[in-house]
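What follows is chain A.
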Amino acid sequence: MTAKSRLAQIIGDSQVSDDPADLEGFSTDHSYAGKTTPALIVRPGNPQEIQNVVKLANEMDLNLVPVSSGAPRFRGDSVPSVDGAVIVDLSHMKKIMWINRRNRVALVEPGVTFGELQTELNKHGLRAMFPLAPKSNKSVIGAYMEREPFTVPKYAWDLGDPVAGAEFVLGDGNTMRTGGAAGPAETLEDQRKTGGAQKLPMSPIGMDFRRIAQGSSGNFGICCWISLRCELLPEQEQVFFAGADSPAPLMEAARRFLTLRLMDELYVVNSLNFACLLKTSPEKIHALQEKLPPWILVGGVAGCGDLAKDQFDYKVADLKDEANRFGLSMTPRIGGVSGSAYLSQVVRKCAEGAYWKLRLKGDCREIFFLTPPHKAAGYVEQALDMAGKAGFKEDRIGVYLQMAIQGAVCHCGLDYYVAPDETDSFQPLFMQTSQALFENGAYFSRPYGPWADMVYPRYETFAKYARNLKAIFDPKGVMNPGKLCFKEN
Partner candidate 1 sequence: MTIPIEAKKALEEALGSENVSDDPGVIETYSYMNGLGSGATGYWWARPACVVLPGSTEEVQKAVIICNQHKLRFKAHSTGWICCALATSKNCVLMDMRRMDGLEIVEPDGYVITEPYATAGETQVEAMKRGYNPHLVGAGPNASNLASATSMQGTGGTSVRTSMNERNPLAIEWVLPSGEILRLGSLETPNAGWFCGDGPGPSLRGMMRGAAGNIGGNGVFTRIALKLYPWYGPPYECEGRPPFFKSKALPLGYVRYVSWKDRDLECDALYRLGETEILDYSNRWSASALMSSLAISNQDYREMKKKGELHKVFPNGYWTFFFNANSQRQYDYNVKVFEHIIKDTGGTIIDPRDLGDPAYEVAIQNAVRAQWIGKSAYMPTGSNTGVPPLTYETIDQCMKFSLDETISVKKEWIAKNKIYNDGEDNAYACLDENGHFLHVEHAAHSDWAEPEAEPLGIILKGYGRALEKGLGPAYMSMPAGWAKRSEYSRYMVQIQRMIDPNRAADSMLTNAAETMGA
Partner candidate 2 sequence: MALSDYHYEMSHCHRCSYCKFIPFQLIKSKRFSYLCPSITLRNFHSFSAGGRAALGLAIAEGRLDQYTEMMKQIVFECTMCGACQVQCRTFNFNLNPIEVMQALRTHFVEQGEIVPEHMFVIEGLKREDNVFGEPKKHRGDWAEGLGLKDISREKVDVLLHVGCRMSFDDEFWSVLKMAVEIMQCSGLSVGIAGSEESCCGGRALEMGFEGVFNTFAEAMAGRVKASGAKQVVTLCADCYGTFQEHYPSHGWGLDAEVVHITQFISHLIDQGKLKFKNKIPLSVTYHDPCHLGRRGEPGVQWKGEYKRLAPHLFGPVPEKPIRLGRNGCYDAPRDILQAIPGVELTEMERTREYSWCCGAGGGVLEAFEEMAEKTAHERLLEAEATGAQALVTACPWCERNFRDTLDSSGGSLKIYDIVELVHQAMGGE
């Protein structure tokens, strides 16, 4: 029997596709990962089916590429690196398995998007931690399993947050639950009978598979569901802005505001990204951009829980004092955009219509890395300078600076807005800039696509042990081969 027919036996004919149009959709993305058309797409509907698919892959030496989010995709991690791959499309697994207000937790399957989750959480007075305006079909699990930063850094204790428990089908076909879901009671329901809520982020024994799997582009197994910690939905909430001519003073102030835990949403963007988030056409984007200061700190102040109004009031008052110390004015309006408008369009919202990174030119190439917050502005300057020298105009580069893990790191996102027919000509600058930033200390913690060849030669021992680790959990190397440091597995 063919792989297709065996897979169809497991999950049903309708859930296996080799339609060329379908396959084409997974063959490339908005990155420099190249183009490889998969052989099949399978759409398992539950963890058992996922496990059966993985077991079959081990039996038949199939290569599996798990994908949770819909297009457009930007990282190349879901583009097969080898011929004949099987896309495991999890976007149909849309169960929100459980929401519990008391323990501030939700359990979701891979196909659940941020918008879908937040709609349900609203009913319970909870909120999810959103990346910055994710695309409408962005999978919650897809974002968190790739350590995507979210916009409320005070809740980011660890890069793996906000994942608590999880269930995986490992590359060898076994299953494993991690964190608070690990047991000892076997079923989630039994765990809940004794007050458990799958809340613990750490796994029980001397290793933590969830942590290993995060950032691995699905190289160790497939995540069937996660429990994620949620936070209270604010009863009082307001967005403030501060503008500046350069990012450095804003980052300095943001670091202080984070120290004081005065803000929930807290990040710095340049005017271009700010405008892209809010406007849908190039003309409107440019029109708004012209009214804005070059750099903007976005800060959401919230009051939650008991005496929420009191909490909100003291934070707003303290924020004004602290901002004054930095010579900043935190205002509820900037460039004609009110905080409430921003709140309703961006905060805990998915990008509506075309994804905001494609609105300006139709394509976008991302360079992103981690840095200490106080160095972020320097890297931005370096990148802009290189772009300028290469004739790539600064007004086509969006910037997003997002602190995480309590301010120890800052995600630095550079969005190069290019037209679809410019992507090839942009590639040399993309690589030169990446290389220069890397040599200067920018940490490419998620070295997708061509970055792998830039980063891993410096991480020889790391790569060796990562491969050894993969050999334990995925001994036949069926999971997304050829990515990251796993080209040899």
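Quick note on the criterion: a residue touches a chain if its C-beta (ideal position, glycine included) is under 8 Å from a C-beta of that chain, and two chains touch if they have at least 3 such contacts; residues count from 1.
Regarding selection, all candidates are chains of the complex that A comes from, given by their letters.
Keep in mind it's a predicted model, so treat the numbers as computed, not measured.
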item: Complex member touching chain A, one of 1 or 2; value: 1
item: Complex contact set, residues of chain A against candidate 1; value: 102-104, 147, 157-160, 164, 174, 176, 179-180, 182-185, 190-191, 193-197, 199-217, 219-220, 229, 232, 255, 259-261, 304-307, 310-311, 313-314, 317-318, 321, 370-374, 405-409, 438-447, 452, 455-456, 458-459, 461-462, 464-466, 468-469, 471-473, 484-485
